[in-house]
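Only one protein chain is missing from this complex, and each of the others stays in its spot.
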Amino acid sequence: MCGVIGVFGHPEAANLAYLGLHALQHRGQESAGIVSSDGRQLHWVREMGHVGDIFTEERLRRLPGSSAIGHVRYSTTGDSSSKNAQPLAVNYAHGQVAVAHNGNLVDAANVRSRLEAKGSIFQGTSDTEILLHLLAHSQECDFSSRIADALRSVHGAYSLVFLSESSLVVVRDPLGIRPLSLGRHKKNGWVVASESCVFDLIEAEHIRDIDPGEMLVVDAERARSLRPFLPEEPRRCVFEWIYFARPDSIIAGQSVCAAREAMGRRLAIEHPVPADIAIAVPDSGTAAAIGYARASGIAFDQGLIRSHYIGRTFIEPAESIRHFGVKLKLSPVRDVLAGRRVVVVDDSIVRGTTSGKIIGMIRAAGAREVHLRISSPPTIGPCHYGIDTPDRSKLIASSHTVEEIRRFVGADSLGYLSLEGLHQSLASVLTSHEHRGLCDACFSNRYPIPLPVPMRSRQLRLLSV
Amino acid sequence: MCGVIGVFGHPEAANLAYLGLHALQHRGQESAGIVSSDGRQLHWVREMGHVGDIFTEERLRRLPGSSAIGHVRYSTTGDSSSKNAQPLAVNYAHGQVAVAHNGNLVDAANVRSRLEAKGSIFQGTSDTEILLHLLAHSQECDFSSRIADALRSVHGAYSLVFLSESSLVVVRDPLGIRPLSLGRHKKNGWVVASESCVFDLIEAEHIRDIDPGEMLVVDAERARSLRPFLPEEPRRCVFEWIYFARPDSIIAGQSVCAAREAMGRRLAIEHPVPADIAIAVPDSGTAAAIGYARASGIAFDQGLIRSHYIGRTFIEPAESIRHFGVKLKLSPVRDVLAGRRVVVVDDSIVRGTTSGKIIGMIRAAGAREVHLRISSPPTIGPCHYGIDTPDRSKLIASSHTVEEIRRFVGADSLGYLSLEGLHQSLASVLTSHEHRGLCDACFSNRYPIPLPVPMRSRQLRLLSV
Amino acid sequence: MCGVIGVFGHPEAANLAYLGLHALQHRGQESAGIVSSDGRQLHWVREMGHVGDIFTEERLRRLPGSSAIGHVRYSTTGDSSSKNAQPLAVNYAHGQVAVAHNGNLVDAANVRSRLEAKGSIFQGTSDTEILLHLLAHSQECDFSSRIADALRSVHGAYSLVFLSESSLVVVRDPLGIRPLSLGRHKKNGWVVASESCVFDLIEAEHIRDIDPGEMLVVDAERARSLRPFLPEEPRRCVFEWIYFARPDSIIAGQSVCAAREAMGRRLAIEHPVPADIAIAVPDSGTAAAIGYARASGIAFDQGLIRSHYIGRTFIEPAESIRHFGVKLKLSPVRDVLAGRRVVVVDDSIVRGTTSGKIIGMIRAAGAREVHLRISSPPTIGPCHYGIDTPDRSKLIASSHTVEEIRRFVGADSLGYLSLEGLHQSLASVLTSHEHRGLCDACFSNRYPIPLPVPMRSRQLRLLSV
Partner (left out) sequence: MCGVIGVFGHPEAANLAYLGLHALQHRGQESAGIVSSDGRQLHWVREMGHVGDIFTEERLRRLPGSSAIGHVRYSTTGDSSSKNAQPLAVNYAHGQVAVAHNGNLVDAANVRSRLEAKGSIFQGTSDTEILLHLLAHSQECDFSSRIADALRSVHGAYSLVFLSESSLVVVRDPLGIRPLSLGRHKKNGWVVASESCVFDLIEAEHIRDIDPGEMLVVDAERARSLRPFLPEEPRRCVFEWIYFARPDSIIAGQSVCAAREAMGRRLAIEHPVPADIAIAVPDSGTAAAIGYARASGIAFDQGLIRSHYIGRTFIEPAESIRHFGVKLKLSPVRDVLAGRRVVVVDDSIVRGTTSGKIIGMIRAAGAREVHLRISSPPTIGPCHYGIDTPDRSKLIASSHTVEEIRRFVGADSLGYLSLEGLHQSLASVLTSHEHRGLCDACFSNRYPIPLPVPMRSRQLRLLSV
């Protein structure tokens, strides 16, 4: 997963982008970058690491100008390289262009092969680089038309921000799979960001979402909204509400926090259990756990606390210690748990190993019973649209029954929210007609964009510093 | 504030110390260090920064041996220097000795002047360095006797771990102001740590607290408990339960989490208010907020969320943004707060500025009313025993009435837990006779250890890297 | 200026490349990099900085395989960016390819414009990137044919090493402007390098130069020598012998050290002067100064010593000190200079400012007379073939007479080696027919490759770490 931001028309554009990336840090901790434009040329900083570690005062000073785009990238398996850090920035016939991308192009391999056959060369392995080649090959005569031209050649999920020397172009794919929000800074300029939580931080006003299929073109004269694609039924990612987005964000007019609480309430109705306390796996499970507690009448309590100091480069010196990684991140509160019948609410189960460790910790802290409740349906399929779920073979629910999973994780009972329950929970908090089209492929195997043949595996291995 | 750890008799002593320091990181983020002994000599790593950033695999390899002590130090104003990082380690007539200290010696300046008059030289400005001089000057013929001799010359709060080539000595001051817990590793060896949360992480068993006035001497043959001081009535720091300790720690047999919940319950009785939701200032206020919600019947909710990615070196590029620092750490959840009457529970008010910013954020998110509840009495005096509270003149409650503070922070109502309520809350969860003697000087101005004349201000300014 | 190395068929290919780059460090101190191939894919490390600082043990371990190419790059004005560091490495239709380049393509701007018009995108501003695009666009069906195809589209100076997963291809431009030598490792494999001094260090045997216009293709089966270009009269750069190459290198069968000594001898004949001692501006002037001393009978002495500790990132804290930069690099030996009539021999004068500072230092050390002798003709034109001379307008000899220059630098007399004398000096040490064609454009304005219109100035400014 990734997060993007774009700023246009603010004298401290790179500083706002930097602050916005802080608010999007939960969407990607592998690398971060900002490209700014001073009107004549682009300036660029990008690095492996966290936003707070990468951007020193000196580096921010190297990013002058009143427009900027930024990106944070998630650490995926096996291709964590500085070459794939974004925003990408290149020179081409019409000047300079930079791009930051959240999403995934499903036909990247085929398009790339076609481009290579025509003589294109590639620096990294990301699908985003393809867009720059398509853009450069376009015969259209203005920047936004070239972008539209390029995007009509690919399929997949994309929330994109493009920056040229003089304009910012923002696009969301026709299905609107990944979120993208539009804000206006109280003092100056436009801001777009993956999530609306950015606007609160930088004191911008949240205007609305960028619509599925919308292209927004901003330059010194004006901001124009275009519709360069054929209209389609939207398919917003349901997992953003379940897990990915920050609880204080608003997606499609709907509060993430409220959606989660509604899921927790529904979960309590679908899977009640006599218990003394309801606890969350913090932080993503907290809102659902509060909802579960309220609907069930079971007391909510803080049975697990999360460390604020575990960074990405943790060393594991003592392999003998059980549940090691989880233990550094989560600590059980013995006094809350001991002797109690505990309902623990989490957002999802992927491989099952972490859930097993957490239940082990809760039992070791003295819990009498541990009932696991999951605020989403069983995850049975991978995401091809930008979330880094493992292969289907590693998703425990793709090949095991709920009872088998319960035994695997060691819970006294296990209940998942039903797919129907998920949709009803979301419907209960929807504020308008526009929020009906959702992508739930990871729970239903109904993939809204068909997949081409698998990508080839040959890749340039780039060694970062 | 600081945290200490000591390990003896485990083949991976430095690794356990390193893990333990992770669990104590909340007690100090300025610097960290570990000294280990391989039986013949001491090995040493210490640095400014967080535990996770300082200790690389290579540095941990440079700390061989089966005993080790470690330290984390809080960033205090004006004397944040690598020279004051601990553990300190020196050579003296009887070999080598290292020490790590949590607490504060109130007569450090006078003792230091006496030592300087006799020709002693000092590297840094910490009170701990004095102990090494006194130890080296002692005429006693064994290690623990020299330590006892040194400590009988000073007054103040101290939880100390000393390491020589062949033994570990652990001491807690006669009043037991700072906490110190004893554990036994399930596989090998002894562990002592400022808080019991360390034991859960490294899979040691929590045996008991080190008693006020107790000295524990551990070497290859045995572990002995000594009582080198005249017995006194204990004065355990009440603020550890209110704010400082981690909720999953046990101090004096009493769960920190349970104590906080009891304070919240009592607060609800003392200061009820009609409201729609009760929220916490996370994380320290969470347990008290849950207690308040339960006792009052007001629904607990997650109205503020805390960022996990804000490190210590944050740059503030945009001064115009209001409540900037607080905003990066805490985010209001608009959907939870908008249109609601909100009770917000925090552990204490120091200067009042942060509380004011938080209330401003909650109001900006649309709250209809904001009622601030503090789970401790007004903080009217500084701590001279190891907590880095500012001067009395900067403590808003030392010179303002509750009503004045309410207006300053902009709350609709403000209620502090009474001193009597605080003691009753703690009494309600006490499990034995030994937990009666508490230090509440910061709320009562009753200081259990009298203060000598102020320290001289001349100091060597040491510039770190 | 730059230096390149290629290794094929040695189990420690990257290690040999690393050592070789040490021996080529004088050819470029801005950045360095190595790409290795393990037979299936390329591995890559490149960075701003010196060879010794960039390559840690860990990074060398990340470069497995039995073939490798390496590059060092000189710090030029205004475009010192990590994006331009080499070797470049990309993916294209036929797999992966990396390239390292010493030289300059004179028609880079035009070729680049043509490529951009066809939709190519560019990461940096170097001419070398163009070669990769041309290579990828070639319709030829094998690696070396694609390279030849690409090179037939450009003009300029190039000593190139290309690496694919399975082969090494080495090319020198038809005029042979930049040097390139072929060696064979005593144990295993082939080595090519910009200068033969590499072979001494890594215990390879110096076989011969790569011929002007030669392409050497090495793969697991064999090494083939091809002649893909029309034959031309060679034009080897005369400045390599004068200044750039290391004195222990052999170029075109001719020792650099011997060539310099011959120049110094000839200079003594052309510009004799009564003096007490002859000294060099170390290190490049030393061999010529020895030659001058021998031919004139004036005693050679060490009147200036060079510091070994001045790196690239020197801070200048005291602007008031005269001749500051030069003083840190060179120190006059007062005892040698005081009261003496001094002949000081240097290789060339560019702007004249450094020469003026050096003469000022020698006078300040007490020299009675200072006679400057330059072992090359006046530098009147810039190099367009890879040496970073400034614009013609900044070359003092392009607009001033020798007498004007003498007054500017403050010498008592000034003598340059004549162009005829330069050629005769080189002829005197030539060992075969093949060394006759030389490029002396910077002294004669006779440029062997005509220049197209100036390059466009629009460039992407890339900010390195």
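A few comments on the model shown:
First chain written, first letter: the chains are A, B and C, and each begins at residue 1.
The definition used in the following text is that contacts are C-beta pairs under 8 Å (C-beta built on N, C-alpha and C of every residue); 3 or more make two chains touch, one makes a residue touch a chain.
Source: prediction; values computed, not measured.
Within the whole complex, touches from the chain that is not shown fall on B, C.
Shown as candidates are B:24, B:68, B:100 or B:132; the residue that touches the absent chain is B:132.
Considering the whole complex, the residue from C:335, C:403 or C:420 that touches the absent chain is C:335.
Per the touch definition above, the residue from C:55, C:74, C:143 or C:292 contacting the chain not shown is C:55. Contact with the undisplayed chain is limited, among C:220, C:269 or C:299, to C:299. Although one chain is not displayed, its contacts with subunit B can still be listed: residues 41-45, 47, 59, 62-63, 89-93, 95-96, 113, 116-123, 125, 132-133, 136-138, 458-463, 465. Seen from subunit C, the chain kept out of the figure touches residues 12, 15-16, 18-19, 22-23, 25-26, 29, 50-53, 55-57, 60, 187, 197, 200-203, 246-248, 250, 255, 257-258, 283, 286-287, 290, 294, 299-302, 305-311, 313-315, 317-318, 320-322, 327-328, 331-336.
Criterion: only the chains that are shown with their structure count from here on.
Chain-to-chain contact here is organised linearly: an open path runs through the chains from one end to the other.
Once CA atoms are averaged chain by chain and compared with the all-protein CA average, the nearest chain turns out to be A. Counting every residue number used by either copy at the subunit A-subunit B contact, over half are found in both chains.
Put simply, the C-alpha centre of subunit A and that of subunit C have 49 angstrom between them. Subunit B and subunit C have Cα centroids lying 61 Å from one another.
If you average the CA atoms of subunit A and of subunit B, the two centres end up 36 Å from each other.
In subunit A, no position touches at least two other chains.
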